[in-house]
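Apart from one protein chain that is not included, each protein chain of the complex appears where it belongs.
Right after this comes chain A.
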Amino acid sequence: MEVLTLQLGHFANHVGAHFWNFQDEAAAQESEDSSIDHARLFHYSEAAKAVTWRPRLVAVDKQGALGGAGPAIETQAEAKEPDEGMWLGKLEVLRAAPVVKHAFQEDLEDEEMEEEVESERRGVKTWAEYDFRNTVRTWTDFLKVQLGSVYELPRVQHGISPFPFFFEGLEVQGREEEESILDLARRQTELCDQAEVVQAVYDMQDGFGGVADVVMRWAREELPKTGKFLMAVLPEEVPATDRPDPEMWGMSPQADVSTLALDYEASSWLSAAFSFARLQDCDIHAWVPTPVPLWSASSSMPQLERRNFYEASALPAAALDNALLPCRIRGLARPSQFLSQLAPSHRPCCGLLQALPLPAAPPPVLGQAPGGNDTLEAIFEAGAFVDLTGMKVMPLNPYTSVVLRSPEQRRLLNLTRTLPPLARKQSLVHHQPLILPVPFPQVFASSVSSDGSLEKGRDPGQEVESCPMVTRLHAAMGAGKCEALQRMSAVLKRTSVFAAMRQRYGVEADEIREVLEVVTDHMECAADSSDDDDDISE
């Protein structure tokens, strides 16, 4: 019943890093709570007297994007070893400027050295002391888990080589890169007794969309019966001045070698559209677009810096962790079954709402059943939900999954009371609030207390350590209002796109029209399904 995770792209890896931090935190709570089956996400092995838990993960990023960690975490010892006479001639040593380890990583290492450090030390340093917001350079800086299979795309240098479009990623096909990536994935599946879920996070705005396509095609072939969940992320545009782009040839630095006649935004959505259209024949069950620029504001997180990869990626990570919790709980139906019922077949587009923290239940109103006023709509209206996808919510959607993490387990019944039976079947409550690992950005309003309650508030200097939360995953219906698809179709309809695409990638107008058709089809499917929704609900 294993879950294979794929992280494709730089922002996706940020999301992934937060995700694994959550898992690490949850595993630490194991003794108190054994309902979560960690072996689904982690591979356990016992070699050389050391017990290791390695994520069942394949991560792909650009070269140099790993910062201080690098792929060769374990090879430092051998660096001192002399060469075994591989070459008798001269040796020239070229050193890159050494990357200083992030303070957080150093402390993690210390902790590993002296294993028997009391657990109190774990919380000694706080988020504010590490100053993650200003010091995190890349995702390996705040990651708590050791990753196994990380692959850096050769020839694509982080911050230097452009990798701007879907087709650039598709070019790995037939090359060494494809074989290496797929072999990593194969080795991970070889370790699984019975893979049940493939969950992927990928950057949809650039070449990683193409890489995702290649990998998902492999998954369709090799893991035909698994449930496939894709989260397509798209970061806020990075200001040009943040990119290392010295004035090498006497030009102003604001320019970027990207698609002619297409600005960053248009090219992102165009790339996303191609990736979306091509993924449609990969048998995926759920496709959740979470583009940062389209997020609705949330009053509970006033300080969130959306342009900061480290901070912006924390929200989708929490949502991913929570929404897919049913895949990791022991004793439920098979995870692949859960995923295949998330959305109607061939309509994988899903919306995702998240309330972090979840406000407490309102006091009962006289004359109403207790908890009668505790509804998802009420929480929505109170502004506690962040809409991560920009998709309209249809109240009676049977393809809904509500996952609640709160000690008040009865609340799930209240919250899902108005939902159709299928949706209630797909919903779940877990008795523990989400525990926030130290590197989770503290972007909460001051009214949120350290245990995530909205009433008490917290003292300055105190940090939020855990949060009750709820996510709502809802499919297809209302997809007509899906912002992501609307953006895609708007760009696809531009006439300037045709010429630019032909010139740059040799894509004919027909192909663009086909993509537009797929996108439009998925946008319009909302109309028919909302007609028969009356029949499905009671």
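Assorted remarks:
Here, a contact is a pair of C-beta atoms (placed from the backbone, for glycine too) under 8 Å apart; a residue touches a chain by one contact, two chains touch by 3 or more; residues count from 1.
Keep in mind that, in the parts below, contacts and distances are computed from a predicted model.
One chain of this complex is left out of the view, and of "SOSS complex subunit B homolog", "Translation initiation factor eIF2B subunit gamma", "SUMO-activating enzyme subunit" or "Chaperonin", the protein name its UniProt record gives is "Chaperonin".
Checked against the full complex, the candidates A:Ser336, A:Thr389, A:Ser406 or A:Ser489 give a single residue touching the omitted chain, namely A:Ser336. When the omitted chain is restored, the residue from A:Arg155, A:Arg330, A:Lys456 or A:Lys493 that touches it is A:Arg155. On the side of chain A, touch with the chain left out of the figure occurs at residues 45, 47-48, 52, 63-64, 66-72, 75-76, 78-79, 81, 83-99, 154-155, 157, 160-161, 179, 183, 186-187, 189-190, 192-195, 222, 224-225, 237, 239-241, 245-246, 248-252, 254-261, 263-265, 333-334, 336-337, 340-341, 345, 425, 496.
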